[in-house]
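A quick write-up on the structure given underneath.
The complex is shown incomplete by one protein chain, all other protein chains being positioned as in the whole.
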Amino acid sequence: MKDVQNQPDDRNIAINKVGIRNIKYPISVLDRAHAAQHTVADINLYVQLPEQFRGTHMSRFIEVLNRYQREIDVRNLDDILQDMRERLNSEAAYLEMSFPYFIEKQAPVSKATSLMEYLCTMMACQHRDGRKDFVLTVKVPVTTLCPCSKEISERGAHNQRSTVTVSTRMNSLVWIEELIELVEKCAVCDLYALLKREDEKYVTERAYDNPAFVEDIVREIARSLRNDPRIIWFTVESENMESIHNHNAYAFVEYNREAASGEI
Amino acid sequence: MKDVQNQPDDRNIAINKVGIRNIKYPISVLDRAHAAQHTVADINLYVQLPEQFRGTHMSRFIEVLNRYQREIDVRNLDDILQDMRERLNSEAAYLEMSFPYFIEKQAPVSKATSLMEYLCTMMACQHRDGRKDFVLTVKVPVTTLCPCSKEISERGAHNQRSTVTVSTRMNSLVWIEELIELVEKCAVCDLYALLKREDEKYVTERAYDNPAFVEDIVREIARSLRNDPRIIWFTVESENMESIHNHNAYAFVEYNREAASGEI
Amino acid sequence: MKDVQNQPDDRNIAINKVGIRNIKYPISVLDRAHAAQHTVADINLYVQLPEQFRGTHMSRFIEVLNRYQREIDVRNLDDILQDMRERLNSEAAYLEMSFPYFIEKQAPVSKATSLMEYLCTMMACQHRDGRKDFVLTVKVPVTTLCPCSKEISERGAHNQRSTVTVSTRMNSLVWIEELIELVEKCAVCDLYALLKREDEKYVTERAYDNPAFVEDIVREIARSLRNDPRIIWFTVESENMESIHNHNAYAFVEYNREAASGEI
Partner (left out) sequence: MKDVQNQPDDRNIAINKVGIRNIKYPISVLDRAHAAQHTVADINLYVQLPEQFRGTHMSRFIEVLNRYQREIDVRNLDDILQDMRERLNSEAAYLEMSFPYFIEKQAPVSKATSLMEYLCTMMACQHRDGRKDFVLTVKVPVTTLCPCSKEISERGAHNQRSTVTVSTRMNSLVWIEELIELVEKCAVCDLYALLKREDEKYVTERAYDNPAFVEDIVREIARSLRNDPRIIWFTVESENMESIHNHNAYAFVEYNREAASGEI
C-alpha cells in the first residue's frame, strides 16, 4: 500500500509538534518509599516533523507506549523519548503525562490515616543534539484564610479550599513527595481526607491562627523553592475558591535561578 | 434524492428521545423587571420517534430554533415544543436549555452594586395527548460555615463556597429571581461579586453567627419551598467544597406535594 | 466535645441522601479473566438521614472506605453498603463509583494488541428492609457512519466518533466485558488504540459498508440487550460528535422487562 505519510512536502513549513493526545493508560510509578504505585495517566506524545515530510506515523506512538509495559516513570522517560525519536526519525520528541498520585497522610491529632490525591504532570522533551527538558508539576489542595477578614471582623474569618500549582525544573531529582510537603508546610493549613473531631478542632484553630492572602501563599512557597539549590526554575500559582465570592482569587510567581540576581 | 430517514423500521423499538445536543445559541430572556436579558444558552432538542420510522430529520430542529429569532423563553416554550412536534410529526417533544443569568446585587453595607451569575436550566416537554412537564432549575453559590467546627474550636470555624441546586415543578409561574432569593435567605450567607471592606466584615460575622451543616442548608430551603403553594415538586441539593478536605460534602432532598401527607 | 451532629431536629424533613462526593481512590477490580485490574475511582457515598437527627458523621464514610483496602468491587459492594448503614445507623446507603477500565484488544487484521479505555460506573444501594438496587453503566466509544450521507453522495460518507452509554439492571452478573462486546458488535465499527495500515483499510471499508443512524445504533443495541434474559432493565444512548456539525446527534431508549408486553 502507498505510504502517503512519506510523500514529500513543498510548503516549507516544519511542524513543531505532531502526535497523539489524550491517550488514557494504566501506569505504575515508583514512589519515594520505593513502592510501585498503580495509577492511570492521561498521555500526550509528539515529535517534531521536518518540513520535507508530509506526515508522521501515528501508530508508532502507541507501539512505543506498549513496549514499556505500563512502567512509565521518571526513570525511563529518557528511554521512551529516545525510542520515539528513533522510531519516528525525528529531531525532537515530547511527552506530557498527568496522573493522580496518592499519599497516605496521618491526621494531625488522632493520627488516623487516609489517602490524599494530588494531580501530577510530567513534561519531558529530548532533541537529537542532546538538549533536554523536564518539568514536574504538582497540584496541592490547601486551606487558605483571609488576614483582612480576620483583622476587620470581631469573630470568624472567611476561609476556603485553594489549589496550589507548582512547576519545577531541577538539576537533581526532587521527589513528588518533597514538593507536596514543601507546599503543605507553607499553607495556612493542609487538607486531609479523614479528620476526627479533635483533628477538626486543630485544623480550624491552626487556620485561624495562621491567616494568609493568596499573595502570601505564593510568596512563602516561592521562598522555600528558592532556598532549594536543586530547583533551577519554578512557577507557583494559587487559586482560592473564595467562600464569599463566586469568582476566584489568584496569584502567580515565576523564578529563574540563572536570570536572578540573587532575588526573585 | 432518496429519503433514507423515512424508510420503515421492523425492529419494533420506539425511541424515547432523538435529536440534537449542545447547540450553543444566543437568547434573550425576560427578567422579573421586564427587561430583556441577553445571554447564551446550551440547548438540547429531542422528539419521540415511533417504532415504524427509521429516522428523524435533524435539520428541522435547527429550523424550529431559527424561527424564534433568539426569543426563546418560558413564555414561548410551549409554542416551540408544538412546532417541533408538528414539524417532526411526533408524539412528544423535549427541550432542555441551560444559560447563565445575571442579577444586579447590592453589597450588604456599602450598597455597592455588582452582577452575580446564576446558572439556570429549563426542561420542558409536551405530548400530543396534552400532557406537559416543565422543570426550572437554578444553581445558587452560597457560603456555608460548619457548626461542629465552630462549637469545638476556641476560635474560627471552617467555611467554604457551596453550590445549592434547586429544581422545581410549579402550578403557577415562579420567577428565577424568587427562587434565588429564597435560597440566599436560607444560606449561612450569600455571595457577592463586589464587597468593600465594611461588607467583608459583615459577611464574615454573619457567617460566623449563622453556622449550618450541609444538612441544615437543604432542610431550610426545603422548608421554604414546601411553604410556597405554587411549588408542587422540588429537589434541593447542596455541594460544599469543604475547605478542610479535598472532597465535597453533599445533601439531597426530594419533595412531591401530591405524595406527601403534609410533611416531607 | 459536644456532638453537634447528634442534636435533635424538629424541621420534620428527612434527607434522602447525605454524604461525600468526589473522593478519588485507587481501587483494584477483578476482570473477567480473573486478573486484578488497578485503576482509580471517583466515589460518592451517601446515607439516608431520618428527620429526627440533625447531621450525619462525614468522617465515617472515609473509615468505611479505608477498611476495604482498595478492594472495592462488584463482589463486596453489598458489604460496603451494609457497613455504611450500620456505622452511620441509617435506613439506606448509596454508593456511586466511576473508573476507567482497560481491555486489551487485537487490531482486526494485523492482530496488533493495544489497550482500550472504557469509563464504567457502578451505582448501588441497600435499604434496611432488604431492598437493593444495582446499576452498571459502561461508556463505549464507537465509529458511526451516516446512511443518508452515503446514499445521496457519489463518493464518501460522513462518519465520526460516537459515545454509546449503556446502563443495566440485571438478575445475574453480566461482566463489563460482555456489555462492551455487545455494544461493539452493534456499532458501525469499533475503535482501537493501535491500527496498522491494513487495519485502517479494514475499518474504513467496514464502516462504509455498514452505515447506521444514531437511531439505528441505539435500536440494534436495545435489541441485543432485550434478547439477554439476565438484563431486566436498561437504557441506551448514543451521542455522535457529527463531523459536519458543531453539535451532536443523540438518541435514547429505555426498556423495562417487567413493564414490557414483550416489546420495547
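Every chain is named by a letter (A, B and C) in the order it is written, and numbering of its residues begins at 1.
In this section, a residue touches a chain if its C-beta (ideal position, glycine included) is under 8 Å from a C-beta of that chain, and two chains touch if they have at least 3 such contacts.
On a predicted model such as this, the values are computed, not experimentally measured, just so you know.
Note on the undisplayed chain: of the listed residues B:74, B:170, B:194 or B:232, the one touching it is B:194. When the missing chain is restored to the complex, the residue among B:52, B:66 or B:256 that touches it is B:66. Of the candidate positions A:79, A:104, A:133 or A:151, contact with the hidden chain is made by A:151. Although one chain is not displayed, its contacts with chain A can still be listed: residues 1-2, 4-5, 9, 11-23, 44, 46, 49, 51, 54-56, 58, 147-148, 151-152, 213-216, 218-220, 222-223, 239, 245, 247-254, 263-264. For chain C, the residues touching the chain absent from view are 116-117, 141, 143-146, 148-149, 152-161, 189, 191-193, 195, 197, 200-201, 203-205, 207-209, 241-247. Within chain B, the residues in touch with the undisplayed chain are 1, 23-26, 37-40, 59, 62-63, 66, 100, 102, 112-115, 117, 193-198, 201.
In this text, only the chains that are shown with their structure count from here on.
Of all chains shown, C has the CA centroid lying nearest to the centroid of every protein CA atom.
Distance between chain centres (mean CA atoms), chain A to chain B: 35 Å.
Look at where the CA atoms of chain B average out and do the same for chain C: the two points lie 25 Å apart. With centres defined as mean CA coordinates, chain C is found 30 Å away from chain A.
Shared interface positions of chain A, i.e. residues touching 2 or more other chains, are given as 117, 193, 195, 197, 201.
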